[in-house]
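Left out: one protein chain. Kept in place: all the others.
Showing chain A:
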């Protein structure tokens, strides 16, 4: 109900390039996938889990962290409470992805509202300071206009790819965070499972 802010819209825009004014609350989980190209031209397939914000699905959401490599922590720039819940989500994601170290990206959303005169409740500076403190990326977006949406995912993907390159992540049995792509001639593809379990609630 009130804890619906942004997730599905963000993912929908990223995978479909569309924004729906009215979107149904996610019941349980949803799944999206998209190919993205990183700087050296390698194509990476992102598998994205969209999780429900409703409290009753919390226990289910947890199962999706385990096989993830990255997470977008999404808050509403016009909703302070949503931002205040971020540390909690971050800790929870960390705990469940362990021993792996997930790539986080702090994503402020509904930036278009601010442009339209809505009162901002989380300043850019504050969010950035928080991001720096935890060593995560920060980006402000709007699923309505599509502003920075691509960027948010790209940042995470690039960081994950870098970690693959430097050997921190590798394909492992029993962990589906990173998987080798379907064999294609000369392919260097990786599948990233990237959960997006970010939620914050006002209630």
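The definition used in the following text is that a contact is a pair of C-beta atoms (placed from the backbone, for glycine too) under 8 Å apart; a residue touches a chain by one contact, two chains touch by 3 or more; residues count from 1.
Here, contacts and distances are computed from a predicted model.
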Listed names "Ats1 protein", "2-oxoisovalerate dehydrogenase subunit alpha", "Vacuolar fusion protein MON1" or "Protein CLEC16A", matching UniProt entry of the absent chain: "Protein CLEC16A"
Hidden-chain contact residue, picked from the options A:9, A:47 or A:82: A:47
Residue among A:14, A:64, A:104 or A:130 touching the omitted chain: A:64
On chain A, residues whose C-beta touches the chain left out of the figure: 1, 24-31, 33, 47, 49, 54, 56-57, 59-60, 63-64, 67, 176, 179, 182, 191
